[in-house]
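Only a single protein chain was left out; the remaining protein chains are all shown in position.
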Amino acid sequence: MKKIETSRRRFLQGSVALCVYATSSFSFTSKQNSSITTIENIPYLCNMCRNKCAGFARVQNNTITKLNPNKYFPKSRNMLCPKGNAGIQAIYDKDRLKYPLIRIGNRGDGRYKRVTWDEAYEYIKDKLVTIIDEEKDNRSTIAYCNGEGFNKDEYIKFFGSKLGSANFLDEGSICLNTKLGATQLTIGDIGEMDVAGSDYLIISGANRYESLITPDSIDMIHSKQKLVVLDPRCTVTALKADEYLPLNPGTDLAFCLSMIYIAIKEKLYNETYVKEYFKDFDKLQKHILKNNYTASWAESKTHIPAKKIEQISREFFGAKNPLYYLGRRSVWAQNDFQLRRAMVLINALAGSVNRKGGIIFGKPFVLKQEQINEAFYNNSQGRFDLDGIVYGSQKGGSWLNFREKVLTKKAPYPVRAMFIRKHNIMQNMPNIAKTKEMLNGMDLVVVLDTMPSDTAMMADVILPECTYLEREDMVVSFNRLEPSLALRNKVVEPLYESRSMQDILHGLGRKLSKPLFAVSAKYDEDLQESIEELGAKNAFKEGGYDFTELYQNSIEQRNKKLIVSQFGLDVYTSLKTKGVWHPYIGKQKELYNDYYEYYPKEKRFYTVDRKYRVNCYLGKLEKSGFDPMPTWHSHYDFKLSEDSFRLITGRYITSTQTATTNNIMLKEFQEKNHLWINDRVAKKLDIKEGDTLVINSPIESVVIQAYPTNKIAPQVLWFAHGFGTESEELTNAYGKGASDNMIIEDKFEKIYGCATMHETNVTIRKL
Amino acid sequence: MARYGMALDYKNCINCKACEVACKEENGVELGAEKHRIWVGANNPDGQWPLLDIASAAFLPSQCQHCDDAPCQEVCPTHATYYDENNVVRVDADKCILCSYCMNACPYDARYVDDRTMTVDKCTFCSDTRLARGETTTACQNTCPTKVRTFGDLDDPESEISELLRTREHFSLKSHLGTNPKLFYLT
Partner (left out) sequence: MKIGPINIPLKEDFSLKSILGFEKTPMNMLVAVLTLAFLAMFVVGVATYLMHGHHAYNVTREHPWGLLIAVYIFFVVSSTGFCIVGSLGDVFGFKDYMMISKRAIFGSIVTILAGFAVIAFEIGHPVTMLIYNVLSPGLTSAIWWMGTLYGIYLTFMIVEFYFLLNNNMQKARIFGLIGLLVGLAAHSNLGGVFGFLNARTISNGVFYPTYFILTAFITGIYLSFIIMGFRYKMNFDEKTKALLVGLAKIQTLLIAILMFFETWKMLTAVYGGMPNRAEVAEHIMHSGAFMYGEVLMGMLIPFTVMLLTKWRSVTTYVWTSVIGMVGIFFMRYDLVHDTQLKPLQMMKTHEYQLPPSWVEYFPSATEIMISLGGLGLCVLLYYVGTRAFNLDEEH
């Protein structure tokens, strides 16, 4: 069996051949003959989506020939999803950004000239010096954003701590900030959901089987708890549920309120827990009972039969370890914050907090932070995107509020430049026209990315970053119940002239530090004093103005130092050879069929010693004129005029937002998106499978093919996010399907400033 | 020598396509929707919204069933289709004349034409890739998020697959045709 068979034909058919297929600009021919000589398996962390799974890359003669799952990582449980498997085509994508580019045409028309890294840096420096000088050293005129999880802190350290801008934006406000905030403000921690430990699981809208989150998606299959799914669309998660409860879009809160009502009315809640941990339970009880959120009331809102709501509620509160899944996806509607809070409260009422199968606090590894010398700028002003937002994320801000204020010139100062890293803002937030207008108003737009996205096409300078397989990143701590460390190792050297983010920032820092220091010296009185006192050289150094401080040592050296000093050499070795470390890594037990137990059950951090309260009532909200407790308002009702539809969005298992639609392998499975429309409605409108439709929203219209199906509610339309790319440089994705954010209205809720994705009503007509 | 088979806990399949991509990447399967060695079949749920019969929807991973009495092997005029030493049904590309008889005879639609070699191609249980390198699993088994597939030696009573087949009820596809498939669907 171990005979090595490498017949000529087989080899030609091998993966290398496939790589060649996808990489016309790269020649492997000289390497083919000598292949299958050395095989190396290098541990890495996937970056095809935000989730991060671990894998081993098989490398033959400097070419990655296969990505395989890593069995050592508790989070991803020895699996790679289709996107993870197709990562090989991300590095060898022929459309990749290969060289630094400077724009020579108009924004968006895709005309660029290839330049050297130095020329690119020089160009950026000249622009920045002028802008910052003109803005009298208000560094916040340079906004910066980052849509990637890894390296975000490094990026913030550069532009925030060193360059001194307050305006950082990330994907949180177009993603899940309300959920994080609701959990934090209700039980004092964002926690982690122990899906594996739960015996009764309710999921509202989150499509865990088509938008994989490890380990949740995997645990749902393996732990075989009762699964109840609420969704206006019959997703794969719904198909796999024990009970699927179709409901009107945006009415999940009514279901939750009714569950709370039933729990209180029938005294189903965990009384000891409530007594010990709840704050203002009386207020909650009074509020819920007064509003009479009965099952039949909820039926009128959700369309779920009252009997069903009662049955599910009783089962849930009667279960040993029930979990109401808090969701993890975009924000839906104005009530999203209180919807997530209602979910947290349901878990808390059942006592499912800080215990097996509930929201657990756990015990994550806390990595020491590398200390850097932060620069201080007196003339740098604060952020403005949280003005008018009750809480908001101090870190990632509110994208839509930011954009609106910049566009309407209601910001206290102009934002004139933007650094965008791995954040396709031209596709990822509602109302693309406004994003375009915002970028068109900038004096400088710099994009760091691997692909020529729609956003890259708006840049003045494009800096090609290498993909996740071509770089080492700083070590990351994962999870709370079964905590581990994981390290993204470099698998192959960066292709073309691409560089890691750290190398890019290092180069940029060398170029920027002194000239920008000179601008500060011109305006900043404290700095002038300091220069007088210490001399320019020392003032520069001690004031933290050297942008390259963090990058004096390579990532490899920094990782080694950090890990060895905090955890010891063995941990470092494990991270380099297995990509992962946790205390039981040598002792993990195979349960069956390549599926492992990582932490022994008794060693998992189900319950930790922690003082916390469950806050039923948020006074700050009341003061700001919002509901302090989850409340239903009549304008949340799902009511539409007869010929209009509610547009909801989501994604395919084979695509991650807009980042993967150009992937030649994934394209095989979903080349474009289709519009889901209820089959009976379609029949009435004489719409057949494959018909071309125009969707009109109040802001724009898009063209898409119809998919009549019984799996969606009447008056609801769905199509997947990530398609409708306008960048012609993405040759596989260009012109395929429709872009949801073209037509989704740019509304945002005011508690966290999050874009509400499911509040747009549209009409359709056949083309 | 072994007698390789696969048991599929198909009710755990979530149709995520990871196996299909892994298969294509591992075995350098030609790109193109028609060119696949393995696939997942799906049924739409019956009924009308909101009364959908979710139990009627199923995901059924499928591929070459590596029949012990394979019609494709019987009909091959040049023995291009053969059983290798591990009882895996394989195609010897050098002998294949592309008469396509096997494609017609296979009851499972498991064969297709590889346009690069102009011969018939099919699942090999990764015999010439992973197993040849000494690995013990197929690419599809290895990557599956929900570990639907169990791959192993049916002749080894100690193997995990033998244990599974002893303890779990199972069926095979189109067993009435007497093909004796070595893919087993666990119920």
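For reference, chains read A and B in written order, and residue numbers begin at 1 within each chain.
Please note the rule applied: a contact is a pair of C-beta atoms (placed from the backbone, for glycine too) under 8 Å apart; a residue touches a chain by one contact, two chains touch by 3 or more.
For clarity, every value in this text was computed on a predicted model and none was experimentally measured.
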item	value
Visible chains in contact with the missing one	A, B
Touch with the omitted chain, as defined above, among B:Ala18, B:Cys64, B:Ala80 or B:Leu186	B:Ala80
Full-complex contact with the absent chain, from B:Asn87, B:Thr119 or B:Thr137	B:Thr119
Contacting the left-out chain in the complete assembly, out of A:Glu40, A:Asp570, A:Asp643 or A:Glu689	A:Glu689
Residues in chain B touching the chain absent from view	33-34, 36, 39-44, 60, 62, 71, 74-80, 94-101, 103-109, 111-113, 115, 118-119, 174, 177-178
In chain A, positions touching the absent partner	669, 674, 689, 705, 707
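In this section, only the chains that are shown with their structure count from here on.
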item	value
Contacting residues of chain A [partner chain B, same complex]	1-7, 9-10, 12-18, 21, 39, 66-69, 77, 79-82, 84-86, 88, 209-210, 212, 214, 217-218, 221-222, 234, 236, 238-241, 244, 246, 303, 592-595, 653-654, 664-666, 668-669, 678-680, 709-714
Complex interface listing, chain B residues touching chain A	1-2, 12, 14-18, 20-22, 24-33, 44-45, 47-50, 52, 54, 57, 85-86, 93-94, 114, 116-117, 127-129, 131-134, 137, 139, 141-147, 149-150, 160
